[in-house]
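This is the structure, below, for whatever I ask next.
The complex appears here minus one protein chain, its other protein chains still in place.
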Amino acid sequence: MSEESKTQGMSRRAALGACAALAGGAALGVLGGCANRKGLDGTAPGPYPMAEAENIIHTSCLQCNTQCTLKVKVQDGLVVKIDGNPYSPMTVHPNLPYDTPPAEAVAVDGAICPKGQAGVQTLYDPYRVRKVLKRTGPRGANRWKSIPFDQAIKEICDGGKLFADIGEDREIAGFNSVVALRDAALAKQLAADVGAIRKGEMTVDEFKAKNAAHLGKLLDSDHPDLGPKNNQFVLQGGRISPDRDVITKRFTFGTLGSVNWFGHTTICEQAHHVAFMYSLAQWQEKDDKFSWAKGPNHMKPDYTQSEFVIFWGTGFNEANFGPTPMSPRVSQAITDGKLKIAVIDPRLSKSAAKGWWLPVHPGGNLALALAMIQWIIAGKRYDEAFLRNANKAAAKAGGEKSWSNATWLVNTATGKFLRAADAGVGTANQFVALVNGVPVAVDPSDEKKSVVGDLDVAGSVKGVEVASSFRMLKDAAAAKSFEEYARIAGLEPGEIEKLAREFTAHGKKAAIDFYRGPIKTTYGYYSAQAIILLNFLIGNVDHVGGFMKGGGAWDGSGGKPDQPFPVGKMHPGALAHFGVKLTREASGPYETSTLFKRDGYPAKRPWFPFTDDVYQEIIPAANAGYPYPIKILWLHYGTPALAAPAGHLQIKMLKDTAKFPLFIATDVVIGETSMYADYIFPDLSYLERWSNPLGTSPVVLSQISKFRQPAAAPVPEVVTVDGEEMPISIESVMISVAKRLGLSGFGKDAFGPGQGLNRPEDFHLKMVANLAAGNKAGDEAPEADDAELELLRKARRHLPKAVFDEQKWQAAVGPLWRRVVYLLNRGGRFEKASGAYDEGFAKHAYGNQLNIYVEPVAGGKHSVQGKRLSGVPVYEEMESFDGKPVAFPAEYEFEMITYKDIHGGQSRTSGNYAGHLAIMPENFVFLNELDASRLKLTDGDVVRLESPGFGGSFEIGSGQAPARVEGKLRVTQGLRPGVVSVSWHYGHWAYGARDVEIDGQRIPGEPVRGKGLVTNAASAVDGYLKDVCLTDPIAGDSAFTGSRVKLVKVASSKGPRAPLAGWVPAGWASR
Amino acid sequence: MNDMQRRDILKAGAVLGGAVALGKLAAGSAVLAGETEAKAGAPAVLERVKPAPGEDVHIRMQRELVRAMKKPLAERRWGMVIDTRKCVGCHSCTVGCVMENKLPPGVVYRPVIDMESGAYPNVGRKFLPRPCMQCENPPCVPVCPVKATWKRADGIIVIDYDACIGCRYCITACPYQARTYDFGQNFSQNAASGKDGGLALDTGRKYEKEPSFEYGSTWTRGEGLLPKSPVGNARKCTFCAHRLEHYQLPMCVSTCIGRSTFFGDMNDPKSLVAGLVARNNAVLLKGELGTAPKVFYLV
Partner (left out) sequence: MNASFLENLRHGDRARLLKGLWLLALAVGALGLFQRLFYGDQAAGFGSYVPWGLWVAAYTYFSGLAAGAFLLAAGIRVFNIRALEPIAKLCLFASFITLALGLITIGLDLGHMERALLVLLRPQFHSMMAWMVWLYTAYLILLVLLLRRSLRPGPAGSDDAGKTPGLMLAGIPLVIGFAGGVGALFGTVAAREYWHSSLFPVFFLAGALTSGAALVTALTAWLWPGRDEAWKEMVQLLGRIVLGLVLLECVLEFAEFTIPAWYGVGSGFELVWYVLFGPYWYVFWIFHLGLGVAVPLYLLARRPEPKDVGLAAALVTVMFFAVRLNLVIPGLIVPELRGLEQAYTDPVGGKLSFAYLPSLFEWQILIGVVAVGVALWLAGTKRFPNVFPSPSQSSEVKS
C-alpha cells in the first residue's frame, strides 16, 4: 500500500473491505454485518474534510456578474464544493464578525444560487482549452493544432506569414509592428497636440508642420486626431470588468499605447449605467475648471426597510445583482409583511410571482414612466420641499442629504443651464434659480448659502427664455395624454394610476429598481432616466427604505493618500494613449473631430460621446474601416457573435482576414466567437485566478471588498515565462508580449526600481495590499497570527509552486504581508452589517447632487441626425440612426423579448451539467395560450423564429451545419399575449456542443450542450448601418427589445404526453 | 472504532485476504489526511456570535443544531419546514444537494416543482421543493426485502448502501417519489474523452471520482461487474446526516437563498422549526396517506 493511502482516513468502506478480505471473498462482505455503521446509525461523526478550515479557500464567484463571495472546498486536491463565504454580507446576512478565526467560521456555510453551486463544472469542464490552439483550417473550420506557448508568443509578436502552411500567403503584422509609437515623451506631446486640434486651438496643418518627423507613426496624417498606429490593436473584452480591467487597461493603454480597450456593457445594460452616471453627475472643480463629473452608475432600493418597491424589467430572484444577496432580503421583507412589491415585466417571472404583476407591453416602458411622472406632477404627489432644495446648504437645512437641480433654470433655446453670470447674479460657474420669482445664483456645493428655488416655473431672464428643470420635465411628460400613454404601455389607465398612487403613498420608503427590461431600446437612455427621475421625485435617495448607493468598497487601486501601491501611477514609461476609439465612443463630440470637417452630418457611423464599451459596434466598425482599419483583434472573455443582437452578422466579418489580419482570443473553451480566431490562448477560470478588487452592487449597504484568488490548481498548461513558471492566462500572455517587445509596465522594474511585474500576483496582490492598508491611516486590517499563516499554507497545499509560492507572494506586498494574509484567509474585507444605517439615512450615503435635467446630454447632438438631444426624458419610439422609424410587416406579429433564468450564467454555464443542463436541458419559446390556440400551436411543437431579413438560421462555418433559431414551444398563461419570450444561455454552436479537430484528432462535441435556441440573430438590424443591431445613440446600448418575429412551425409535438395527473397540494390547483 | 483499530483491521484483512483487492478499495475511499478525526466539540464560532434580533436564520438554526447534537440520538427529532411563500424557485437547494452528495445524473434528492395556476392576467406561480419527507410511517421501509432501509433513532430514514440489492421496490413505494436510482452514470460520460491535450479531457472529469460522505462514510462510486455502492442502489435525501454530525445544517438549508427552508430539532420546544410547525398555515404533503412526514410546508 502506498505511503499516501496509509495515511488516508479509514472508512467504513475500507473496514467492510477488510472484513470481506478476511472472509476470503465478497460473499460475506455483502452481508454488511461487519461494517462500521456508526455513521449510518448516527452514533459517531464520520469523515467530512469539508468542515476543516485547511480545506477551504475564500474567493469570488463569476458564474454571473453578481460576483458573490465564495467558500471553496477542496478534497484530495480538487475543488469539489462551493458555498457562500460566511464573512460576507452577500452570503450570510448579517455576516459573521470579521475577526472570527477561520477555524471557527468554517462551521457556517453561506447561501449561493444554483449557478454558484454548479461552478465546479465550469472549472472542470472536459472541453476546457489547456494549450494554445492555432488554427489549421480556414477561420471557423474548427481545425486546430496545439502549439507551444513560446512559439505562439513569438508568432503574434513578430508576425509574418503565419499561416503559410495552410496556404495563406499573407504577411501578418504582429504586435511588434503595430506598436509603432514607443517613445513616451513623444506620445505625450502628440497627445497634447491632438487635444489642441480637438479644442480648435491647433489646425491639422500646424500639427503636421510641428510633428512632421512623426507622422509615420500616426494612423492618418490628415486626421491626426485618430491617434497613433498603436490604436490598430484592439482589446475587445467581454466580462473583463470588474475582473481584470485594471491590468488589461494598463497593458492596452500604458504598455501598447492603444485607446482601444473595450468592455461589453452595451450588450449588457449601459443605458442604465449611463443614465445613472448623468443623473448623479456633479458640478466639480478640477484644476480651476468646472465640469460635470459623472456619478455612480447604480442605485438600488433599500429592500429590507422599504414599504413599496417596483421591480421594473428586473427581479430579485432571477438575474439583476443578483439573487444571492437580493432574494433573502426581499423574501424576508415580503413575508414579514413590511414590503409590498410590483413587478413590471411582460412575463410572469419568478419575482413577479411574488407580487403585483404588471404585464407591460415591451414597447411601452417609457410611456408608462412618463405617464407616472405626468400623474405625479399633476397630482403634486412629489416631494416638493425636497425638490426645491437647490444646493447642499438647502438640503442640510431641510434635513436632507442630497439636493437636485429641479429649480435651476434652463435656457430653452440652447438646452444649457442659464449661468449666473448671464443672469447677472453671479459667476459663470454658478447656476440660477428663481426664488419667489427673483433670479438667484446657485452654487450647488455651497454648504452655507442655501437656495430654495421655485419649482414649476418658466419665463425669461434678461431676455433669455428659461424654464426650470422641473418644468422641462413636466412639459416633456405632457407630450401625450395619460390615456395615450396607457394605451402604448398596454395597461389600463386605472392600473397605472394605482401604481403611481401606491408608489407615492409611502413617503420616502418606496423605490424603483430597474435593469435591462425597460432600457434595451433605441431610446433606452430616456427610459432609464425617466425611471430614475421617478425615484428622485419622491426624494428617496439615501433615506432608510429609499434609494441607496450601497456600502461601497475599500480602494484597491491605491488611490487614497496613505495606500502603498497606487498601481495606476506605478507605471514608469507608460505611453499616453490618445485618438478616437474604434467605436467613436468617449472620444469627444463628433463635431470637434477632423472627420466631421470632412464628412459633416450624417456621420458615416455614429459617435458616442456620452458612453463607452459600445461592444456590438467594435467588429462592424473594424469591418467598415471607419474610422480606421485595425490590425490585431484580441477577444477576451466575450462572444459577440452569440451574445449581441444580430451578432451572427459578425461571423462573416471575422472570416475576412483582410479586415481582421490577426485575431487572437483568450478563452476557457473554444467558444462561439473565439472559434474564428487564429490563436486561442487558454485562460484560467474564475476559480483558478486572481482578479482586481471588486465592489458590490448597492444591494449590500455595508462596506465590502472582495477579490478572486486561486482556489484550484490550474487546468491550463503551466509554462515558463522568462524563468517564471505560471499557468497560461491572459496575464501570462500580456507579461510575455510586453517582455518580448521590451515595453513598459510589465517585467523587471515595471512598477519602479526593484519592483517587477513578472507574475500575476505581483500585480493583483498589490491591490489586495491596498485593501489591507485601508482607505486612510488607522483603517488597516488586522495582522494574521502564526496560526493563520500556517492555515494559508495548508489550505494551498494542493496548489503547485507555479501558483502558490509563499516567498513570491510575500515579496509582492512586502511588510503588509500579514495583513494581506488576513484578507486572503477571509476572501476580502467586510464591514459589519450593522454599518448600514445612520440616523434615518444610509451610513454610506450618496449625499450629493441629483439631476432632474442633464445638461451634458442636452448640450450634445445626434451625430447622424445632427439634432439636439434632450436633458429630460422625451417620448420616442424605435428608430434607426437616420431617424427612420422601425417598422415591421404585419406578418411579424410577435414582440420578441428575452430574459435570464436563474440557473443560467450568460453564455458560460452550458457545461454545467448538474445545474444549468439538469434544471433545464433546453430553453423554450414561450407563448400565451390565446396566441397558441389562435395559431393552432400546441405545447411541445417546434417553431422557428423569423424576422424581416432573417430566415431562421445562419451559417457558422465551412463544413458545419447552420445554427438554427428553433425551439420547443411552451404554452403559458404567464406571458402577455402578442409577446414571445425566450430565455438566454442556450443555442450554443460551440462551447463543446459540436465536433472539433485538434492535432489531427476529431474530438466529438456533446449535442446536449447546444440544445435550445438563442434569439439574438432574429433581432432587428439598424436601417442606416445595416450591419449592426438597433442602438441607442446616447448610451450606445444595443436593442434587445423592439424586434418583431413570426413563428413558423417546423415539427409537431411528439405525441400525447402521459396523463396530466399527479397530486397537487390543496389550493394550488392550476386552472 | 478509532483510526488505529481500523487500520489494524485493514492490515489484517490485507494480509489474509489479498492486498490487491483491498488496496483498490482503500484507495477508492481516499480522503485527505487526518480528516476522519472526530471533532471534539461544537465549533466555538457560535459562541462568539450572540443571538440578536434580525440575525440570519441560518445562524439561529446552527446554534440550535449544536444544542440538539448535545442530546442523545434518540431524543432528537429532526424536522424541516419549507415556507412556500418565501421559496423563490431558485433550485439552489437542488443543485447544492447534488454537489454536496456528489449525486450522479439521474439521481436527485430535492427537486423543486414550478407550478403555474390561473389564467392571464390572473396568473400565479408557486414553487414546491421536495426532499425526502422522512416519514414517521415510511412506506418505503417495509417493502425492502433485505432490511436495507430503516428509520433510525433520530427519525432519519437511512439506506444501507452495503446491503441494498437495488431492486427498486422502495422507489415504487414512496408516494413522494423521493427515491431515485443510481445507474452508475457520470455527468461527463457523454463528453469527449481521452488524454489531456489541447483540451482538458481527462482533468475535466477527475472530480467526479471523488468520494462522497453520506451517512458518515466515504463512498467512491464505481460501475462494473461488482458495482461500488451507491452505484446500483436506491438513493434519497439523508437530511444531510453527515453534516449534522459536524454541526452543519443540511446543504439545502444552508444554501437556500430565499431563506425558506428551516431545519432543527422538533423535540426542542424553543427551536425555530418547532414554533413554525405549530402555525395554522403549516400543511403536510399527502398527509391523508398517514405517512406522517417530518417535512412541513407553510402556505
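Lettered A and B in written order, each chain numbered from 1.
Just so we're on the same page, a residue touches a chain if its C-beta (ideal position, glycine included) is under 8 Å from a C-beta of that chain, and two chains touch if they have at least 3 such contacts.
What you are looking at is a predicted structure, and each value in this text was computed from that prediction instead of being measured.
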### Summary
Given A:97, A:921 or A:962, the residue that touches the chain left out of view is A:921
### Query
Of B:232, B:250, B:264 or B:293, which one is in contact with the hidden chain?
B:232
### Task
May I ask you to list the residues on chain A that touch the chain which is not drawn?
26-27, 30-32, 913, 917-921, 1008, 1055-1064, 1070
### Task
Spell out the interface residues on chain B facing the chain that's missing from view.
91, 94, 105-108, 111-115, 128, 130, 139, 142-148, 163-169, 171-177, 179-187, 189-190, 223-227, 229, 231-234, 285, 289
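Throughout what follows, only the chains that are shown with their structure count from here on.
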### Summary
Rounded to the nearest Å, the gap separating the Cα centres of chain A and chain B is 36
